[in-house]
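The structure is given below, and queries will be raised subsequently.
A single protein chain has been removed from this complex, and every other one stays in its place.
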Amino acid sequence: MTEPTPLAPPRRAALAPAAPTHLSADVVARARQLIGLYPEPRSALIPLCHLAQEQDGWLTPEAMVDIAGLVGVTPSEVLGTASFYDMLHTEPVGRYVVAVCTNIACLLGGAGELLEHAEDSLGIGAGGTTPDGTVTLEEAECLADCDRAPCVQVNHRYVGAQSPESFDRLIDELRSGARDADIPPHGTLIRVHRANGLAVDPDVVVEERRAAAEAKAAREAAAAPATGGGA
Amino acid sequence: MTDRATPSEEFEFTLDGRTVRARKGEMLIAAAERAGTFIPRFCYHPRMQPVGVCRMCLVEVSGPRGATLMPSCFIEAAPGMEVSSDSDKVKKAQDGVLEFLLINHPLDCPVCDKGGECPLQDQTLAYGPGETRFVEEKRHFEKPIPISELVLLDRERCIQCSRCTRFADEVAGEAQIDFVGRGEQLQVATFPELPFTSYFSGNTVQICPVGALTATPYRFAARPWDLDQVESTCTTCAVGCRVAVQSSSNRLTRLLGIDIDPVNHGWLCDKGRFAADAVNREDRLTEPMVRKDGTLVAVSWHEALEVVATGLRAAVDDGPDSLGVIGGARLTNEGAYAWARVAKGVLGTDSVDAQLGDGLPAELVLGLPRATIDQAASASTVLLLTGDVREELPILFLRLRAAAVDGDLSLVELSPQATSLTEHAAVSLRYGPGDARALVDALVADGTPPAAAKDDSALTEARRLLGEGPVVVVVGRPSLAEDAELVADAARALAEALPEARFLPALRRGNVLGALDMGLAPGLLPGRVGLEDGRSWFEAAWGAVPDGRGRGTADILAAAAGDQAEGAPVTALVLLGSDPLCDFPDRRLARRALEAAGFVVAVATAPGDALEHADVVLPAAEAHERPGTTTNIEGRVSRVGQKLVPPGQAWPDWMIAGELAVHLGHDLGFDSVGTVWDEIERLAVSHRGITRAVLDSHGAADGVVAPLSANPVSLSRRAPLDPVAVPGVESVERQGAGLQAGLATSPNAAAAATGADTAAGGPPRPPMLSGAPDLSVPHVSPADGYSVRLVASRVLYDGGSAVEAVPALAGLVGPGSLRVNPQDLDALGAAAGDQVRLRSTTATLVVPVEPDPSLPRKVVAADVNVPLGDGTVTDLIDRAFPVVDLRMESL
Partner (left out) sequence: MAITDPPKIVTSRIGYDDSHTLERYLATGGYEGLRKALAMTPEAVAAEVDAASLLGRGGAGFPAGRKWSMLRKAPVTYLVVNGDESEPATFKDHLLVERDPHQLVEGVVIAAFALQVSQVFIFLRGEFALGLERVQAALNDAYAHGAVGRDIFGSGFSVDVVVHPGAGAYICGEETALLESLEGKRGFPRIKPPFFPAAIGLYGDPTVVNNVETMSNLPWIVRNGGAAFAALGGGRSTGTRLFALAGHVHNPGVYELEMVTTTFDDLINAPVLGGGIPHGRGLKAFIPGGVSAPWFGPDQLDLPLGQDEVAEAGSMLGSGSVVVMDDHTCAVRAAWRITKFFSRESCGQCTPCREGSGWLERIMDRIERGEGREADLDLLLDACDNIAPGLTWPPQQTTICVLGSSIPSSISSAITMFRDEFLVHIKEGGCPYD
């Protein structure tokens, strides 16, 4: 027999997904609530990825394995799905992800120059993270804030049109923590949580509607004049 | 999954101006292909859901708003539809798609395994634009990266057709590979640290239309134009998948699955696909050998057979039961028949057994009404009373899984532990070793269920499902640590309670069912005939048959080891391609038997542990080196082809048996494999009518299920193979080597006589076994509360010779651990990965443990034939007891 290589698989395919080990109990509880909002667990995959980013700042392999178990898919499917989306980072990012839109409206508003300035002043290229791990700079597609071009978002919070000067001030504020109140660390997307689960059981509704339709049909049949065979 | 076999309504539509017929629900691309118009394609695969992404198959379909381009793989043909597959607009679109595909393609065809059989290459030549207009930088990825022990991925060559990812998800049910990224960066990937371990990964290599996925074992092995091929049947397990066997310079280069409706739908498991490589091993036995002064020395066939004849004759002179013949499941039907005749007709012993204590009582297997795989897949309920089908008969797993996932099949699983079908089962009921019968009684009679299955709603649901016909029972060995009679008893109870049910025997070894059909079991004669029923018929034909029932493997070994008080001791053993040291569940007994036996003859293809005990070694031809027939779990007789010349002086088994008979003073008259088959067809009542002429016909290309009376063959032609689905076969064919069927006889041999005449005036034809036989069901005493009961199950990649000989597979055999119910583990104070001590009547082992919540309390499980702690699980098995109770202690 040859030496087992690092690729040697578990001999017997795993028969049941393992319980979450990486996500915190609180996150798992919220995850289960989210899963409960959908007819099929897999629908919660992306919300759960956001949740995992809230815990870790990015989407770690350990979190993806947990998510796979929670929604009933393979880790490979979680990675495959998550990697499709720009907001899900399967590599570490900084505490602040600064997105500069360079799409058409912002381009016309000077986004090219702003991005160049940002790269120079941060000392990183688009896609890079400052060595201190604070800022990741992204060149974004349209962020739907085109009347404030060039448009910038930090951790998906709009910060309005930026000039090179205001951009530098913004970075200073981020670094100093002055924006902590309105801009949470990367990963925290939605701070308002759903107050309750589902109120409506679709099966009950289907049943109610069926009953109502039958009652209506019965009423109509009763109301209609008896139109027998040849009467 | 598209079932091409479904006969359905037909209608007409217009294709390129002519009227053609399509079936209801048929995609345009398939309807056009049947009508002789090949529409180019990459992503479409007839056995998977269409996705319509490559856009190569665009055609123009007329509609209310004029003709629009539509993917013919995704649009169902409809009555009256007007379709153009060759308009200028279609051609421009197809040229455009090809050009787009090529802009980022590395065009490294000269160093690509796929070069010469690549649909992208071919379609570029056939449909594509002449020269490239692409002057930009191509997309770059790291060149091939291994995504498993067996598969390499070259992302630069990938055309994102998603055939591989869909296969993994849809067909294998294990989405271990998936696309990552988006747009131009879309690429196939595994999850970090989790390789593509699916047992079916090789299929992705076969269906990849380009060279993005290649198989490590076949990398750079040969170029398609050097290849030569023959159609055959895989005999790695007993499912019997159809394959194309390709070779180059008398070396097997690869196996490709052939798409046949009744069995494998084009798929192969990785063991079947890659273990075939064992035929190439360097240490094949090439010369007969006789032990002289303690060492085996090469001799002539004549000398070796003389020694064998003398030794065996000496043994049977002491009484026929002094000789035991073990094995035969790796032989062709012809080899098995010839050996059955030599053993039973010439040497007079009935102590012959193709199964090694790991099977089921032969009379049960042959007597129960047999189901085909198609019948199981289209049944309303399949009851599983067997081991993990994915581990034992992988393609049967795919068929059942597909039927359960896509079709209307409900699975009812009776098993001591979770299996790969559990997640698809409508009901899964657990039982401990020894309790199968009680569980069956709880289902079909008013029995009390065993403790682990006390789940009223599950039992009720299972009863309901069993009440809905048709029912097929898959019966095999859930545990090798449990006496076969125990599960047989449960199967018998099912057969009696469900008279309409059919049975599919889940026996694993290649041609074990053929060997049983040919009489390689105690109490049987060829043709599924009992010894007494067939006595006069075979005495007339053979001259003699054994006086009475002989021993099975377990008793042969016990008698050889001197453990049996009754009957004559066994002094001589013939091992027909079998190694009891590896395959018999009670390993210690096997060793003692081989050590004690006075005279051991091994018919073998390669070295193995048993050879150390052999007095004579006879080198045999392997699969792919000899023509003949094989029989699968359904009783399907199909041809195996000879592609390679056997090494040195290795002979096919039928020839060894025939020559041995001559040395024993009997000329059986076998001068070709065809003459052996003729005799089988004439004498074996189950095989009546399956003449060479029938087997050679096109209609029988997918095999013929014996007996013909139960499953008459319809002599229809097989659908043409899809060249993209079977790209290798197609291109080898184009290079000149047609896919010829594995021939059971030379093509110009005359059709055999039916044999009816030869029987005239002789004894009456014997009846075939029918119904369940009497069994000697051992009594199982209740467990004692301090012990745990052992389940010994099988895994696909184990230490068997086929796997060991192939480096790529050998790396997949990992050490096993003992699976324990988590509560028992807690009670023991042990955690996953800890070591515990196990004591049985035969051995003490220190083994690692892992929790398995699917196991009932006080039941532990481990896999056979893989390392377990400081031994293997078979060390713990004592065949003197019907179940194995162990003491488990923490260290």
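As written, the chains take the letters A and B, and residue 1 is the first residue of each chain.
In this section, a contact is a pair of C-beta atoms (placed from the backbone, for glycine too) under 8 Å apart; a residue touches a chain by one contact, two chains touch by 3 or more.
In this text, all values refer to a predicted model and were calculated from it rather than measured experimentally.
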{"item": "Visible contact partners (per top-of-document touch definition) of the missing chain", "value": "A, B"}
{"item": "Candidates B:L101, B:V230 or B:L838 - the one touching the absent chain", "value": "B:L101"}
{"item": "Hidden partner chain, touching residue among B:R55, B:R273 or B:R291", "value": "B:R55"}
{"item": "Residue of A:T60, A:N103 or A:T129 touching the missing chain in the full complex", "value": "A:N103"}
{"item": "Residues of chain A (touch criterion as defined above) contacting the omitted chain", "value": "37-47, 49-50, 71, 73, 80-82, 84-88, 99, 102-105, 107-109, 141-149, 153, 155-158, 189-196, 198-200, 202, 205-206, 209-210"}
{"item": "Residues belonging to chain B that touch the chain removed from view", "value": "51-56, 58, 68-69, 71, 74-75, 89, 92-93, 95-97, 99-101, 103-104, 133-134, 136-137, 139, 159-160, 179, 181-186"}
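One rule holds in what follows: only the chains that are shown with their structure count from here on.
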{"item": "Computed distance of Cα centres, chain B from chain A, in Å", "value": "45"}
{"item": "Chain A-facing residues of chain B, complex", "value": "146, 148-149, 165, 169, 174-182, 189-195, 197, 390-391, 418-420, 422-423, 795, 797, 799, 804, 807, 810-816, 852-854, 863, 866"}
{"item": "In the complex with chain B, residue positions of chain A that touch it", "value": "1-5, 7-13, 15-16, 61, 64-65, 73-81, 83-85"}
